[in-house]
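My structure is below; once you've seen it, I'll send some questions.
Of the protein chains in this complex, one is absent; all others appear in place.
Per-chain residue numbering starts at 1, and chain names A, B and C are given in the order in which the chains are listed.
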Amino acid sequence: MTAYLIATLTLVAITAITGLALNLQWGMGGLVNFGLFGFYMLGAYICGLLTVQGVPPLASLVGAMCSVALLSALVSLITVRLSEDYLAIVTLGFAECLRLFISYEEWLTRGTLGIAGIERPFQGLVPAQLADTALLAFTLIAVALVYGALQALAFSPFGRLVRATREDPAVVEALGKSVLTVRFKVFAVGGAILGLAGSLHAFYYTYIDPTQFSPIITAYAFMAVVIGGRGSNRGVLISTFTLILVLEGSRFLVDWVPHLGSSELAAIRLILVGAGLVLLLIIKPDGFGKEPRSAEAEIRSFTST
Amino acid sequence: MPVIGPSRRVFVAASFLVASAFGLSNSSQANEEPIRIGILAPFTGTGGPYGKEIEEAARAAAVVINDAGGVLGRKLELVAADDESVPTSGVAAARKLIDVDKVVAISGVWSSAVVLAVKPIAVEKGVALTTVGSADEITQGENKGLVWRFQTNGKDWGAAFAKAMAKDGIKTASIMVLQTPFTLSTIEPFRKAFTEAGGTVLDQVAFNPNQPSYRVEVERIFSKEPDAVFVAAYVNELSAIAKETFRSGYDSTIYAYSNAADSNGKFVQNVGKEVAEGIVHTQHVPIAKSTAYSRYLKQVNKPEGTVATYGGQVFDQIVMLALAMEKAKSTNALDFGREFPGLVNADAPSIGEPAEALKAIREGKSFRYSGAASDFRFAPNGDQTNLTYGHFRIENGVSKLVGEIR
Amino acid sequence: MLQLLLNGAVTGLLLSLPALALSLSFSVLRFANYAIGSYLTCGAYLVYLFNVLFGWPLWIAASVGALGLATLVVAIDYLAYRPLRKRSGVTLLVASMGVAIALENLVRLFAGNSPRSFDVAVARPLRFGGLRLNYEQLTILITVLTALVLVWIIFRLTRLGRAMRAVADNPDLAAVRGISRGQVVASVWIISGVLTAIAGVLVGLDANIEPQMGWNYLLPVFTAAILGGIASPMAAVAGALTIGIAEELATLVMPPHYRMIVAFLIMATLLLVRPWGLFGTRWVTR
Partner (left out) sequence: MSEDATGLVLRDVHAGYGGQPILHGVSMTLRKGERKVVIGPNGSGKSTLMKTAVGLLRPLSGQILLNGQDVTALRASERARRGLTYVPQEANVFRNMSVLENLRIGHEFIAPRGGLAFAGRLEEVLRLFPEIRPKLGTTAGHLSGGQRQMVAMAAALMPDPTVLALDEPSAGLSPRNAELLFEIIHRIADSGVTLLLIEQNTRLGLGAADNGVVLVAGQVRLAAPTADILANENIRRLYLGGA
């Protein structure tokens, strides 16, 4: 059981990092990145490919973070001209195309067969029984670092600028700041965090293939941010925990309701997940947390129109 | 303030989860308790159509074994979990099976990608992994005698298609392949064998799972009018493609896997007799002539002659696990896993009835188990060898065995 | 070449009904309904129920199924979306993801995972010289065009149509002009429900009925709607045709499995040049 809890907590931590990245890009910056899972996948693949080439895991992780940050920043260039909904579909399409590319370009990515035997950080230094615990510790440190960095960013002048850009890009331009530069940075930092989350995914599973990455990752991240309360990093941490608890906890349904077929139970489980999500949105309108520097009234007037 | 409410609720839920899990793990420690085997199957997602067949077969086998007195005096208990046909969910479900339910083996496992993702955990935790996944990579690498494939590997199956075509006098063929590890693994061997036998491959297209339509692919492949088209896909894609081919007015013969083109009779039921007419499929046999297979069909209330390939294979998995544990007198997978080859490779009389086989082990008699899905033997790496492939043709809605290929 | 154009146009028409339904609900409710795919699936299964289990002729089954789906869609709006109406579009989008997951699995719970077909015999194609047109394509062609004409008439020439366009154009002004938003919202859902159910039947005829069928159409439908300019429903039809034909023609120059990339590139380029969509007029967010 302990081993299962450790594994599940690692999953919570990775999802939390993804949620934090989205909270920066969409929660604070207002950029609807539906292609989140593509950047996450890219992080996993770059990290995985580098590792199996013999690059040390930590170096692969840094490499993945840098490359995803760069690519992500490039994608931000299209945001200038696109409104919210269009940005959503363009990033989603981009991610889907990326997945097609990874599925078919076998010479580079091993295609649908995936990459097996990815080495974890400190693999040789930790006894095998403690490997999962070590990875959990490593992941939790990563969560703490990302959380700390994003909190610092949220309270910094740049954080205010990001929020201002979300509220009214025209005003920011009028103040002589470049909206594009702000978005470029937001996408780059968010991309680096997604690269980190993807790399941790690769370390956790030690095997990656294209079917592991689907829009459901994006959906979970959005659920985490919306339930957590848009803009609140602490809220995201609480809501990811709740989310994974619901998703994983529902696997135990099988043990409590033994007289239904597994196909039916599997379906019931997912029905409950979907309905639970809607219910949570209805009964918990403001999520679990609040945005720093309470720009609440402003935010509310923004979201209600 | 807003934080207190939810976090308390989270805490309560978490402790509930932990408590229930401990309840389970404690109970599984007592010796008279049942031996647990995990069924990891695709109940939702791409593999959804096969999940039920897999679970039913496993349950049928467990009933047969338990009716024969169980294993080492204990009952077999199956715990099913949904892998959603996705590796990430598969890993989460497998971890729950291993760490919470304390299963000694994970069986079923349909998707090759799920197997590849679950394998490192199973090997690390010393849990047996029996699968119907077909990708060659599954049995490669250090598996500690834990990973056993109850399915032909892609290489042999691909070659079998080439042989079937040669027998049918096919000169030109094209390939439509679903982009998954298993389906792809049959393509190169097929090409090689088919060209060596003097055939010509005209064209090949790959397509993605869950495409809204296959019209483009059908148009491209069938418009060149090859004698045959090898459609390497599952029942959903094959159904759409077969219908599309028929109503587009093309006549090339479709060759497909039996688990797609028969799939328990569902394929014909889905596309109709007219569309299904003349489609050729292959699968390792005897299926139809085996004692174990008849036992399986009887147990799940299916008529004689039903071709349920995954079902037969999973039935064999559970029976073999039971026999191996009984023979090793251990529920530790590292011990009983090694017994697999000996149970089927022995040069001794064949037994197809699981109850008889169990009895034979208890009495120390020498025998070999002759499986439901095929009369297989095991290679040391975990692959089945020595398989015979059935060569079926659908005529008037029914699959007819027209020959055998070795 | 001509064959490709024909096939592409038919595929595009198939996309156009759900794309129209999507942008219709978007234009009035200002949120992208992610559950449109699972509505399509539900519609197909409802019709399957009447057609195969009750043995009714397909067109009767389809009519009853369409009404059934419309009722379901209105009920979902009442239960899930209405309590969230004051919230941001993205909150509603996330809620619709929840609805999508729940609905798809509700179908799975009752109908299982195996692919199914309507009780309609598959027939060989009609041939016009070298051009082949199969009966499903013909059905799609006639049904979709009829549906589109009807929707156009409702839109342009009826009181209800004016009310819908007014709410889409300016909800506050529509309210002070005496238009009850609640009724318009309900009508929009009913029309979307009917259109989506018809699309479900056509997709089921074209491929299979299976729990994932709507999900598979989700991305092309969204792309088509956005290509047309998501807030202008009739333009979604043009967007759908563009996608259908472009993907088909793309296979002339690249492997078919990459044809989605072509659709994506067209969309991305177009949005950069005309950020308000192909045929849409400029529409201001917020």
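In this text, a contact is a pair of C-beta atoms (placed from the backbone, for glycine too) under 8 Å apart; a residue touches a chain by one contact, two chains touch by 3 or more.
Computed from a predicted model, the values in this text were never measured in an experiment.
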item: Of C:92, C:163 or C:236, the one touching the omitted chain in the full complex; value: C:163
item: Touch with the omitted chain, as defined above, among C:85, C:127 or C:177; value: C:177
item: Contacts of subunit C with the absent chain, listed as residue ranges; value: 159, 162-163, 165-166, 169-170, 172-181, 281
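Going forward, only the chains that are shown with their structure count from here on.
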item: Graph class of chain-chain contacts, one of line, ring, star, complete, other; value: complete
item: Separation of mean Cα positions, subunit C and subunit A [Å, integer]; value: 30
item: Mean-CA-position distance for subunit C and subunit B (Å); value: 37
item: Subunit B residues counted as touching two or more neighbouring chains; value: 43-44, 48, 51-52, 179, 206, 208
item: For subunit C, residues that touch 2 or more chains besides their own; value: 105, 108, 112-113, 255, 257
item: Touching residues on subunit B, where the partner in the complex is subunit A; value: 2-3, 6-7, 10, 13-14, 17-18, 20-22, 24-25, 39, 41, 43-44, 48, 51-52, 55, 79-82, 84-88, 91-93, 95-96, 98-101, 111, 113, 116-117, 119-120, 124-125, 135, 137, 141, 179-181, 184, 206, 208
item: Residues of subunit C defined as touching subunit A within the complex; value: 32, 80, 83-84, 86-91, 93-95, 97-106, 108-109, 112-113, 219, 222-223, 226, 230, 255, 257-258, 260-261, 263-264, 267-268, 271-272, 275, 277, 285-286
item: Subunit C-facing residues of subunit B, complex; value: 43-46, 48-52, 179, 205-208, 210-217, 219-220, 235-236, 239-240, 243-244, 246-249, 263, 266, 270-272, 274-275
